[in-house]
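One structure is given below, represented as structure tokens, and several questions about it will come after.
One protein chain is absent from this view; the other protein chains keep their places.
This part shows chain A:
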Amino acid sequence: MGVLQARVLELAAIQNAPAWLSDLRYQGGERFAAASWPTRRTENWKYTSLAALAKKDVAAAHAESVEFNDLAMIDADAYRLVFINGVFSEKHSDALPPQVTTFAAASEEQITVVQRHLGRLADSSEHLFAALSQSVLEQGVLIHVAAGQCLDKPIYLLNYSAGKQACLASTRNLVVLEEGAQAEVFEQFNSDGDEQSNLVASQTEVVIGNNAKFKHYRLNLEREGITHAGGVFVELGRDALYSGFALTKGAVLIRNDYVLTHRGSGAHVELNGVYLPRGKQVVDYHTNIQHCVPHCTSSEVFRGIIGDQAKAVFNGRIHIHQDAQKTLAELSNKNLLTSNKAEVDTKPELEIYADDVRCAHGATVAQLNDESLYYLQSRGIDREQAQIMMSFGFINELIQSVENSDVVEFLMPILADQFGRKESLLQMEADALESL
């Protein structure tokens, strides 16, 4: 057992949580500690080494006093819940609508909902990081929307890592949408400076009932020192919709697993994402869409720009079971390497057991298009700036397809900064768009 596994087992035993969660927590700790640690021979971890993580020592989560004067936030009318090192901060959070509660404040009825679903999709016997987050279950959020209801505002979950000590910051979200319900959730992750080195274990489970709709934005904006063990587990009922957008800048390691399962026909998954590691950062997205029933569709587009000596892994799996006739599934992953030391491992995986389906998948790794560079240069734009504009354009295409305009507006300056673009240009675009 490595340092981290031993430590997590300890933490699972000592932390205080609502009594009704303690069994789950202990189960998580035991499973995490007992797991045989993944190596490069483990299929799911073939391209990403967890050797360093095995040796990482982490402290119990503790709140730090933080002021958010400088932190960029989505300027949207939303219910905001703030977690600092995984600990709920009431001070920074809004009053919550009746559909939303922390686990600690859950009513009997809400506890029943949590107990019915928590860990059902994020199975801790199967997913290492689900076990990790379950082992320190304490704080968590339940969003439960009754049949036919629509949350009047988005739920904004802001997770912030702060302080000198590295701790295990775990957040656990459970979204349950009953038949015909609708909700929109922003998850944003930030950290305080490059030195901050938390292990963030954040797992979100989403149960989308028949005809219900869920919009989900998951933004990993942590800085250099963070290790992020993320997971999103989604189950869709008949005619349900999951529309997701993911963005990761990069850190020591950001791993996100998306597992989406079609359980009712007529449902649709739309999942788009962007990753932009540079320096020595590592980003790893593993997505897995399970078509178990007929007449469902899924569309997935991920794009990445990998610079310097950074590394990205994209593994996109689509599994079409025997019963899933008339499935329509599309997967595209495009990567741009801006340095010859950058690395990307991309692997689309299709497994098809039904005979009447339409599937398309593609993965590309490319440099910037010479023809386009020449065109920009012929208009007086120097080569370096032309490269920046084109890299930005490559990502911007996906950003512009994000439905929520508050999120788009939030992301533009972050991307501009990432690409070293001039703020004045952005302002001009904003003005121009308004005037047109």
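Please note the rule applied: contacts are C-beta pairs under 8 Å (C-beta built on N, C-alpha and C of every residue); 3 or more make two chains touch, one makes a residue touch a chain; residues count from 1.
We take it that contacts and distances are computed from a predicted model.
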item	value
Listed names "Fe-S cluster assembly ATPase SufC", "C-type cytochrome biogenesis protein CcsB", "Nickel transport system permease protein" or "Pyridoxal 5'-phosphate synthase subunit PdxS", matching UniProt entry of the absent chain	"Fe-S cluster assembly ATPase SufC"
Of A:Q5, A:Q115, A:Q165 or A:Q385, the one touching the omitted chain in the full complex	A:Q385
Positions on chain A contacted by the hidden chain, ascending	369-372, 374-383, 385, 389-390, 392-397, 400, 424-425, 427-429, 431-433, 435-436
